[in-house]
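For this view, one protein chain was removed and the others were kept in their places.
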Amino acid sequence: MFVKNTWYVAAWSHEVGPDALFSRVVTGSPVVMYRKEDGTIVALEDRCCHRGAPLSVGRREGDCVRCMYHGLKFDSAGACVEAPAQQRIPERAKIKRYPVVERHRWIWIWMGDPALANPDAIPDTHWLDDPAWRCLPGYIHYHVNYLLICDNLLDFSHLPFVHPTSLGGSEDYAKVQPKVERIENGVRITRWVLNTDVPPFAAAVKDWPGKVDRWNIYDFTLPGILLMDSGVAPAANGAREGTRVDAAEFRGCQALTPETETSTHYFFAHPHNFALDRPEVTRSVHQSVVAAFDEDRDIITAQQRNLSLDPDFEMMPFGIDSALSQFRWVVNQRLEEENQARQPSAKES
Amino acid sequence: MFVKNTWYVAAWSHEVGPDALFSRVVTGSPVVMYRKEDGTIVALEDRCCHRGAPLSVGRREGDCVRCMYHGLKFDSAGACVEAPAQQRIPERAKIKRYPVVERHRWIWIWMGDPALANPDAIPDTHWLDDPAWRCLPGYIHYHVNYLLICDNLLDFSHLPFVHPTSLGGSEDYAKVQPKVERIENGVRITRWVLNTDVPPFAAAVKDWPGKVDRWNIYDFTLPGILLMDSGVAPAANGAREGTRVDAAEFRGCQALTPETETSTHYFFAHPHNFALDRPEVTRSVHQSVVAAFDEDRDIITAQQRNLSLDPDFEMMPFGIDSALSQFRWVVNQRLEEENQARQPSAKES
Partner (left out) sequence: MFVKNTWYVAAWSHEVGPDALFSRVVTGSPVVMYRKEDGTIVALEDRCCHRGAPLSVGRREGDCVRCMYHGLKFDSAGACVEAPAQQRIPERAKIKRYPVVERHRWIWIWMGDPALANPDAIPDTHWLDDPAWRCLPGYIHYHVNYLLICDNLLDFSHLPFVHPTSLGGSEDYAKVQPKVERIENGVRITRWVLNTDVPPFAAAVKDWPGKVDRWNIYDFTLPGILLMDSGVAPAANGAREGTRVDAAEFRGCQALTPETETSTHYFFAHPHNFALDRPEVTRSVHQSVVAAFDEDRDIITAQQRNLSLDPDFEMMPFGIDSALSQFRWVVNQRLEEENQARQPSAKES
């Protein structure tokens, strides 16, 4: 069960080429994406209304797509406009069209009620293509339910344990309790670690005089979007008070999109605002993140295996779970709301 | 759920060698086939009545087969005739024997009530070994329910879309409505396309002066047998009226046999009556068919994946579905009949 009335990241812009029919399952539904001749993105149900064959193995014809099973042709609004040997095409011969918005290299999709799709609600990720920042695009496929990855991202105390040689660094990082605040549709997490060791990924891209201050300030909001101001600055320079002298700053953008109940798409990038003319630094930052996210995947997939062995296992809440408990509450609240909106009220029935 | 009282194709003759114990699952039941010393085929339940071990990993002993788990020996009627350390063999120690008929290179099996097995009901496929025709034997394994393949074979409007470079040809083929008639246990489909382009598979084996007439006339009957008169003749030569001058004629023989609810055996050949002394033509025809059937498997397997994602998806009937709708009705009708025959009547109970 997934939240429907929300914007999901469906793809990186470059994944949908000018001529391609790009297929991806989003919240359990098959979606085909392609670009019209003017370059704008179309997202349709990837399932012909006739016999259920996927259109993504079909054929582009101008701004239309033809199912290559029996030749039904659909326009970019999802209406069937041609059916061989069919005199009259019935009105209900159509497939779903999903609202899509391409913005800052991400293609956002709305799987719920199209009337509610408001592009203004899409979170700001302008760092992904802002010339003052640099990053590389990341994608990982997970064979676990997306909530286990949300849990992971909502508690960075795992950093020194899961990522000792990349994002992690010294274990005092885990000892600091972050500040957790409820915001609309999610939580804001603020963690400052002062006068600590330089974490490995930062040491790889910059020289540091000694101990550093380190921060991770991020919003984690529905459906599973993490937007983070993070960085490292020489210790005792006043970074916490706002003076980011000689700092290395990042604006992590991460998006979890459920594929099915047991698999997840994970889109991410880690823009930085220093060494803009040194692509090897951008690559190094990206590789540190990819290495770390592979470590996350290992431990979360192992966790999922354990949970599958015994569905009755009950997790034991610790203090560090505050953010993830709050976010799971937000998810359940929204699922409940959407569920009730689908039911007729007692009076109506 | 499968129709039981009908003849299924269980194997090509050459699949069951003189000494082999050949194993195949037919309509969900394990079957072992072998040849008695006189060459006639035996088909037994491939499951020892004692502990369920398959006899097909056992040992031939004359016309008997011995289970190599604990040594029970069964004769070709399925009776246990020897059991080590067992004084008296209980009468009910036996396995099912299935009626089988080997005819024209196909081995037909009857999975239902043996008393109803009438070899005269086996469809005529003499083209498979008639010296006036040539063909090669084909077999494909599918991971889909057999009805999806029936659907495919009952609507050839998919030819130009799924098989543009082999069986297909120009898309006007799909625009012609075939004639569909109900016959006993199935449907007869007749489609003539006049003055059309030579389809690629025909162009590969014969020179043609220009446009051609093309026909596909086939019976599709229970449990999933397609027998087809098809061909190509120079246009305007009167092929439709019966004059098949300079034509290339085929007698396609195809049989679908459910393995399980989600997998299917597919036996086929495409006999032709020209170029009898040119085996390269026979190979070319066969390869065109195999290439096309691989294309079918790709689209049908993709369709099955979509259907599995959402079991509630409802197909939308189009005019071209007339034949497949009728055939599915025939299947359901027969399943209902067999189901009722297994139940005691209201009076009896």
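As written, the chain order gives the labels A and B, with residue 1 at the start of each chain.
Criterion: contacts are C-beta pairs under 8 Å (C-beta built on N, C-alpha and C of every residue); 3 or more make two chains touch, one makes a residue touch a chain.
Please read all numbers here as calculations on a predicted model, not as lab measurements.
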Query raised in the report: Considering the whole complex, which of A:H50, A:R134, A:H158 or A:H270 touches the chain not shown?
Result: A:H158
Query raised in the report: Looking at A:C49, A:A174 or A:V187, which residue reaches the missing chain?
Result: A:A174
Query - Contact residue for the chain not shown (choose from A:A115, A:A132, A:V245 or A:L309) - result: A:L309
Query raised in the report: Which residue numbers on chain A touch the omitted chain?
Result: 151, 155, 157-158, 160-162, 171, 174-177, 298-299, 302-303, 305-307, 309-310, 313, 315-316, 318-320
Query raised in the report: On chain B, what residues meet the omitted chain?
Result: 25, 28-30, 46-47, 49-54, 57, 66-72, 83-87, 90, 92-93, 260
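By our rule, only the chains that are shown with their structure count from here on.
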Report summary line: For the C-alpha superposition of chain A onto chain B, the rotation angle in degrees, rounded to the nearest 5, equals 120
Query raised in the report: Between chain A and chain B, what's the gap in Å when you average each chain's C-alpha atoms?
Result: 47
